Every structure is written in structure tokens, then in C-alpha cells.
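One structure follows; several queries about it will come next.
Excluded from the complex is one protein chain; the other protein chains are retained at their positions.
Letters are used for the chains, namely A, B and C, taken in the order the chains are written, and counting of residues starts over at 1 for each.
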């Protein structure tokens, strides 16, 4: 085991995969000259000359050319700078990358990774704070993953690069410097499989990315009040591991879903819909969702604090499904 | 009452609103010279010279300039040609139009309509058949409406134009030639309010756009088997009229949601999530969703038939929530 | 038509006469295929939308005669001609237009998404301007793998107003990628004349914004297209960077089969058909220069007709995909990374 930050863990993943496969390369804005705005590409360009490309501010060309490169024999990793800017190349993602294989009857594979730093950073405001998986839940053909620890950051990124299909890799901006244990031996974190981070009998919490950590914090507080939650770290947001969620929910009879993105139309909506369908007879309370309130992310600290999902919101939702407190 | 097609009804709406308010104008590709690909703008340019503008194939400029025009005193109606191409100007819609008012603390109103012809047309395949409201459910600041009849087509478009906020108006391509009764007296169809299209006691069906018609057809068939469904025509997809849905569901104890878009991550996910929360104690069966299967729209007739939601799928879902047939 | 660039005198490169014949054959094959497709569409044998390339065959033909099977192209919604010229088979194309299982896309794509990746035809595209950056990506592959492959991006006059044009040309230019951007300026984007929608007087002028070369040529003169492309593609293979080539042509058919065409006069179209048909022009040239005899030309038409009829029979007879096949082909096979 080594202690690595998220940035270092993703950097290791990049190095290992670029060493393993000469067709892997990475492109994006401001990644080579300064090693990425979060230091996540530090030293990579020197190690792999010609395979770490600074691009112009041209997101449609970044994702579109990544598709073209993938179709013709390379394995591109495209960095979006901020997940918020997926909007700018949304057509390339949803109408081209996601549909190419299907529309052309499976003529080519599309081994392509989109790295998308997401999430709330205090003061970054409406256009630099979003978690955007809710924009993409409705798109068949895309895979979405998001790590919650340096180990999963490494393992998921390696899997994403080895995948023969388009994977969006959401990495939370606030987590980059955070450290944690990472196995020294090579490993992959499988796509499509959730992990139970904490066992508990009272309520199932489904979370991913930074919200796993907030859920773990909530769990500690709740435990003091005698409430034992089970925490499922989704890791893959699409297609998510319904079985693990349903198995847990059938046991606890209660489910809370927590993500940082806006609640309305977020990934949690699809999860809740499927869980109520598959665990209907086991549910003792409605499924609740915790996330950003239904507005853009505001700048001012008290406003941000009010709209962003916090540990306390998770605790409250858990108590609510346990009928411990009034609404 | 007059008998009008959807195209004619929307044309009347445009004429009335453009006559009423000289700041209303419309722009889009191929709308002036040939009256729109579905004839929905026929004759409009002659009637309002200089206020019906053919644009280049530049969707970001269409939506972005619509925003600029709205901020500075006009009331633009921007036509997207096909809803599928919202993808191309997604940033303008979600990061600019939707966020402008909030991000700048309410300095301006944004009276802007996006007309987006959507839905499956046989043979139009993956990039010309989509219903894309699922792409936008996660975006605070946008309003989405969709009519199910010539009357609501007219009333909703007039309301959308008079609204001081950004409204996406989804109009189903297959419905343009379809005729129906439209009141002769001026009227608006309120935004945010659903209508009960058929009363019934056994199951609530929530639908919008073309699926309302399919639900009505299903209702007739089901009625022969003694099943009486209640059909709620949503009209406004965001923010949807939860109260009407919940009231009905509390009565019927069962709810099926039908839309043409892909089920996974579609608007139905948010609706189901909220309904299970608000009607939990009244539900006798899980909420089911009917929509396009989880793939892009294929070209070939038998493939399309297999993935697209049909009357029979609605009937089946209704029976399923009534436990009339095995899954 | 078109503005002649001095650099490209209109001389026929010394092709063996087979090469000259091949150019004509390709144009005739495209024309024959599409003429039949139009009939089949009107007879409701082919569903969906169909956009015909009739009258624009000189461009695909002249360009593609300079490409290898290992080179790549990206196409538009108007892709039949590109596919045939790049080497796709008519029978599998026709089967695709019918929505049959043995079609190139297994019936999932249809006319608007015709593609044959095995010959480097990376697909027609329903999104106007969707192909620019895909071609850039193919160019990146050649660049990074240090091969001398090239990518050709076909696009319309209307498409030149998409932002994707700008981003792709700039990116190709800064990295000197081997991408030829071939503008098919057929005077209209659906109902919109190029003089209204495109602010530049020549689309090739836009090259200036990327510090690359831009040329405008007569796209209905297959000799000119062939020659210019020959020179330019050599430059691409030599690593000299991307080029913008505007080929002036004219869309003699409606934008799609069924277009009411209210945006232009019948006379305008008639004049173009009579005076500016690329096949007629080339045929006259070949006969005048005694390169081919009328009988040889007739034989080409006959051959093409037979090929098309065989393709139609094939398409008619082949089975539709089974309904459940609709759920296949979304994802490629995975080995180790999926549970």
C-alpha cells in the first residue's frame, strides 16, 4: 500500500496505461505546459513526448477528434477541464460518440475516455461547480464512472482506459489533493459494480464521488444515535449496479440516494425509479434523494451553503425514512 | 370551434402573438423561404416582413443571439429544426439561457421560446427521432412544455411566447398534420398545469405529447376489459404538475408514466421519484414507465417497432400494475 | 463556374486510359445507383429520408481516385456518392437503405448513416458539420502513428457555418494534420442560398483564418477535381498540413426526395442540368479527345445498371433483422474491465 492523493493516483493510472499501450494518448486544455489545473498531469508530457497534447479552447474538436482517433486505432483520453464544459461539446458526446457504434451497426469500437473534473468548489459559482451526470443519464451508449477514493480513482481510470467503449470519468475537484491508501500491485476497479462501503441494517444510502465520504461521516453521527446505515458506493453511475442496491434495500427496507448534482432530473431520479420498482414490496418508507437544491450554484458562501448537499442533509433524510423526526 | 392541424394551430398562435407584440420575432433554419419543413411557418414571413428570419446552420448563434435579443428588449422565438440539434447549442441553453437570470441576480428577464420538433418519424433514425426532454430535466431555469392536441398546441405556444422566462416548446413531428378542434376565441393554455383527459378509477397514466393519444387508445382497449384508467396530460414537463398527478394516484393507487423518449434517465424518472415520495402510502404497485428502450432509435422498421413505445406497451404496463398478467 | 486557380492548369495528368475510364465508371455508377434509389423511395420501397448526390458526382469521384483504401473519409447526410467512390458495395448499401440485416449498418442506419468502415468510409452523418472533427481525429491517428494516410472531410456550403468547422480547421492547422477539407458548394443549404447564408465571398477564403491554403475549383469538372486533388493529397502525405478545397457544384435534385423546391426556379435547375452536368461534360470531353468510344460509354451505363439491379434484388431478398437485434451493437465487447 502507498498513500497517494487522488491526483497522484490518476497520474499513476495514466502512466501505467500509457506504458502498457502505445495507442493511449491524452489531450485537453492546459494539461501539458502546467500539468493540469489540479496537477493531475504533472510530469506526464516529459514521460510521453507527443502523447500529451495541449489543445486550443475547442471542445467540439477535442471530443470529435477523440472519436475520430478512436475509430481509426487510437485510445484517446480527452480532458474537459471542467465537467461544466461538456455542454459545449454535447453533440459530439450524445449524437456522435454515444451513437456511432449502434448507428453504424457495430462497425467499430470506441475506446474513448472523457475526463471531467466536476463538483462544487466554494466560490466557483454557476458555470464551474456542476456535477453533470444528470445531463447524460438519458443517453444510451455512454458509461459514467466516478471514484470516491484514491484507490478507486486509480482503478476506475485504468478500467476506463481499457474499456472498448466510451467512458466518462467524473473526478471531483475538491478531492484532488485528498490522500488515501492505494494498493501497490496493479489492479482494475471493475465497471458496473458497486461496493458496500459500510454495512448496516437500518437504511441503505446510495452515493458516489464525494458524497460517499459525506455519507460515511453521516453514518458515524447516526451511529451515535443507534442508527446503522449501509453505504453503497456506486462507482459506476451508468449502468449502475441495481442488484447491489436492491439487495441492500430489501434488507434495510429504506433507501436514501445522495449525489452532489441538482436533485431534479439528477442520476438519483433514475436510481429511485428503478429501486421503487424492484424493491417495492420491501420498502417501509419512500425513497428520498439528497442533492443540490433546484437552482444553479450561487457564488456567495451562505447561499452556496444553503443549496449544496451536506452531511446534515443526509442525516436528516435517513431519520426521515426512519420516521425519527417530522419532515 | 375550428378544425385545425397542429401546424395551423401553431401558426395561428404565432400570428396572434406577433400581431399583439411587435417585439416578438422568430428565427431558425429554413423557416422563411419554404415555410418550415413541416409547413408550420407558412405565409408568416409575408405577413411579418423582417420578423421571420432564416438563419445559417449555426445553432449556437441562434440560441445565443436569442438570449442577447431577449436581454435587450425583444421576445425571440428560436426554431431548432429538430429537437435533436439542441445538443449543438446545449451550452447556450443550459449554461447561458438557463443560468443568466439567476447568476446575475435577476437583472433581466429572459422571454425566449425554443421551438423543438421532436419525436419518432419512421426511418428518421438515431439523430432525427429523439425526444430530448430527458437532456434538460436536470437544468434549473428551463421550462418545458409539449402539446397533445391542436388546441393545446396553440394555447401553450401563446403562453410560451408571453412567458417572461425561457420555455422549450416540444412539438411532435408526426402530429403536425393531425387535426382537431381549436376554440375560435383567444385563449392561453396555462404553463404548469396538467389536464385530466379521461377520468378513471383503476390506474393513473401520466403522459404528454403523442403519448397522450396512445394512452387514450390504450384506455379504450382496456375499458373493454373492464379497466378504467385516468389519463393526465402533463402539458408542462418542467415544472410538472405534481399535485394533479398525486391526487389522481392517491385515488387509483397505481401509476404508469408514458413518454416517447428513452426510459432510462427520461422525464419519467423524475416524475416517478416524486410520485413515489408523495403517494407512497397510497401505492398498491410499483410505478412503471413506458418509453423507448435503452438504445438510439434504429432505422429499420422492425427494429424501430421493437424499441418505440406503443399502445400495447401502455396496456401491458397498466395490467402489470393491476397484477392482471404476469410480467 | 468556379474561380480558377492558376496553380492548377486544367491539364489531364497522364493517367493510363483505364484511369480515365474509371473516373467515368464511378460517376456513372453513382448516378445509376441514385436514380434507382429515387424511384425506389417514391415507390415506398425505401423508408426514411433520402438526400441525392445527383449532379455532384464529379467531386467524390475526382477526390477518391486519389485515395487509398487505408485513407479515411467522413461524409454528410448526402453520402451515397462518397461511399460508392470510396469502394463500398452497392448491394450492401442498398440493403442498408432497405433496412435489411445484411446492410452495412445491419439496418440501424439507413441512407443518412451509410458507412463502410472497412474501406475507410467513416460514415454519413445526420448532424450537419458533425464530421469535421472526426476527420481531424483520423488525421491525428496518421500523425501519431507516423503513417502517410490522409483523411478527407466532405462538407456542404451550409455546414461551413457550423462552429465545428472552425474548431476542426484550427486544430488541424496547428498540428499540421493530413486532412483535406472538401467543401461541396452546391449553392444551397436546404432552402438557403449560399449567397445569403455564407458571409465569405468564397468558402475557400476561410482558409486565411487558419493560415492554410484554400482553393476554389469547378467541382463539376472531374478532370479539374482529379488533378487538384492529386497535387493536394500529395502535399498532405508529405506532412504539409491541412488544406481547404472548395468545389463549386449544383444540387439539381431537391434537398431531399420530396422537397417542394419553392426556393428556386425550374429554369435555374434546367439550365444547370443541361449545361453543367459533370457526367455529360466529362463524356463529351472523352469523346472529343477520342479517349473513349460511344460504345464503351454505353457499356459502362449498361454495366452500372446491371450492378444496381443486382443490388436491388439483393436488398429485396435479404431478410430484415429480427426485432430483438435492436438491442445489439450499442457496446463493443469487453474483456477484463466489466463485471
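Please note the rule applied: a residue touches a chain if its C-beta (ideal position, glycine included) is under 8 Å from a C-beta of that chain, and two chains touch if they have at least 3 such contacts.
As the structure is a computational prediction, the values presented were derived from the model and not from experiment.
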item	value
Chains shown that the absent chain touches, full complex	A, B, C
Residue, one of B:31, B:44 or B:61, that touches the chain absent here	B:61
Candidates B:100, B:149 or B:294 - the one touching the absent chain	B:100
Touching the absent chain when the full complex is considered, from A:196, A:242 or A:307	A:307
Hidden partner interface residues of chain B, rising order	25, 50-51, 53, 55-56, 58-61, 63-74, 76, 91-92, 95-96, 100-111, 140-141, 159-160, 162-165, 188, 190-193, 241
Absent-chain interface as seen on chain A, which is shown	29-30, 33-35, 54-58, 60, 84-85, 87-88, 122-128, 293, 295-296, 298-307
Residue numbers in chain C that touch the chain omitted from display	161-167, 169-170, 173-174, 196-201, 205-206, 208-212
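Rule of thumb we're sticking to: only the chains that are shown with their structure count from here on.
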item	value
Chain A and chain B, separation of their C-alpha mean positions in angstrom	30
Whole-Å gap between the CA centroids of chain B and chain C	36
Residue numbers of chain B (touch at least two other chains)	84-85, 87-88, 125-127, 295-296, 298
Touching two or more other chains - residue numbers and ranges from chain C	103, 105, 107-109, 113, 125-127, 163, 330
